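All protein chains but one are shown at their positions in the complex.
All chains are identified by letter, namely A and B, in their written order; residue positions are counted from 1 within each chain.
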Amino acid sequence: MEKLRYERPLIKRLDGNMPNKFGMRSDYTPKTHIEGVAVKDLIKKYGSPLFVISERQIRENIRKARKAFETRYPRVQFAWSYKTNYLDAVCRTFHQEGSWAEVVSGFEYDKALHNGVEGSKIIFNGPDKSSADLEKAINNNSLIHIDHLDELYKIQELSKKQNKTVRVAIRVNMDTGIYPMWDRFGFNYENGQAWTAINKIMQSETLELVGLHTHIGTFMLSPNAYATAAYKLAELARNIRLKYNHEINYIDMGGGFASHNTLKGAYLPGTDISPSINEFAEAITTALINSDFPQNKLPLLILETGRALIDDTAFLLGSVITNKRLSDGRRSTILDIGVNILFTSFWYDHKITPAQPFTQYTEDTVLYGPLCMNIDVVRENINLPLLNNGEHLVVHNVGAYNMTQWMQFITLRPRVVMIDMEHKVHVIRDNETLKSLLDLEHVPDHLTKFDL
Amino acid sequence: MKINKHIAVSDSGFVFNPVTGESFTANPMGIEIIEMLKKEQTVEEIHAAVLDKYHTDNTTVEKDVAEFFELLKNFSLIDRHETTEN
Partner (left out) sequence: MKRPKIRIGVTGLNAIDNPGPGVPVIRGLLEAKSFDAHIIGLAYESLEPGIYMHDLVNKTYQIPYPSAGTDQLIDRLEYIQEKEHLDVIIPNFDAELYSFIKLSPRLKKMGIHTFLPTMEQFDERLKVNLPEFGEKYGIHVPKSEVIYQVSDHKKHMEKLGWPVVVKGKYYDAGIAYNADQLTGYFNKISAKWGLPIILQEFAHGTEYNVTGLGDGHGNTISAVPMRKQYITDKGKAWGGIAITDEKLLNLTRKFIKETKWRGAFELELMKNKKGQFYLLEINPRIPAWVYLAVGVGQNIPEAYVNLAMGKEVDAFETFESGKMFVRYSWDMIVNLSDFEKISTLGEL
């Protein structure tokens, strides 16, 4: 006789306060396959943990986002936010879908060039651009978004030296009624800094003011804040028109649209409260269309959406190392996925589902990572079915920031695979080995030998 | 290892201790083990029965059953005096 699936014995005390999950149907469904490929097979072939990215989902997300904006507004351009996920295969999928590159460092800039993005289609943001970075960007005719006055002067100097006209925009920060206000980046709207910077640029012979940029925050749940921001940028554009009879080419609304993750401390899950891309599109395009721009001269609308386009395209697969009961009676499960590779577990209560069928019996569980560090907590409290050692789990919505903010800490970073449109699996980043790290290290001669 | 004999167990997984007034729910594996305890089966017999019926290994069963007994003790479902004598 075939043996039955084992589940550990469980008994829970019932009390009136306890939400009762017994008898409820479909609290979870197992995530056994990703894009038609079995999780079990992926782990067998590529190891655990493993990042898995769906090419189909990336293409679907960017097409949906383009449609949301393009049906509401005549001129739209997306630029892929490199910092959100700069794996080449990911960037190139976005570039194939027509996205430009948006970078915030010399390293990211070089990566965009390496990916074959034309210099004029690279938007260079961020507070830290070295003289060398800027020279390169000026030579390539890239769009440089100025963050502070020192940078403005530096660009002016370089442009004179190179005798080149530089296409610039300024980053504007402003009060859009949301908290926290990101006033550390760019020039403030309300106190007139932005207007001062604009005047300096307009009076410069070598700088051409082509756009206005803002990025009001991250994981924004309020489309209205974007409408406010768009109105304020349109107001600046109007003042430029009145004073200089100069029309800017584009408005860059930055990124920050929330994904479907659930922020820690939120009462309702992200899937319920995060606005859809259509709601953001409606708010932004309505504000621009209703503003003072002449109808035949509406500026190009640039969007640097990162998280909302990539988060749900990626999964992190892992396995149970062991189950333990803590001294206070709580159940804990230790996974081979830790905060070293799942950085976003500091911000989110990630959705985590088993990768194999299970019963409706669940237990409140603390999920720990494998690191020998107390901070390594993946979920402080999650109601999970009973998992056995070696069984697999899937962490959902991990596409944004994890594959750029992960740490090589205590252990090596795992593989990343992409499943293509034909369900074929490609390794797009190898797992690190001891060699990949030792290649960077040098031991002084006198330290090469020791006796123990 | 003796389970408190007043404990009532129903098929739905509802476990009631009329002495303390506490109620519990258990999953089918939990109920199976409680039923075996009521029949006064030994720990070794319980291990063997589980291994025979389910797809698992000895270490896992020993660990999980021991932990389950701890829970039963904490919930006063196993008579403490009798367990210390065992």
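Definition applied: contacts are C-beta pairs under 8 Å (C-beta built on N, C-alpha and C of every residue); 3 or more make two chains touch, one makes a residue touch a chain.
For clarity, every value in this text was computed on a predicted model and none was experimentally measured.
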Neighbouring displayed chains - absent chain, whole complex: A, B
Contact partner of the left-out chain, one of A:V37, A:L113 or A:A266: A:A266
Hidden partner chain, residues of chain A it touches: 14, 16-20, 22-27, 179-180, 265-269, 271-273
Chain not shown, touching residues in chain B: 10, 12-14, 16, 23, 25
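Criterion: only the chains that are shown with their structure count from here on.
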Interchain centroid distance [CA atoms averaged], chain A/chain B, Å: 48
Interfacial residue positions of chain B with respect to chain A in the complex: 13, 15, 22-30, 32-34, 50, 53-56, 60-61, 64-65, 67-68, 70-72, 74-75, 77
Interfacial residue positions of chain A with respect to chain B in the complex: 3-14, 20, 22, 325, 329, 359, 361, 386, 388-389
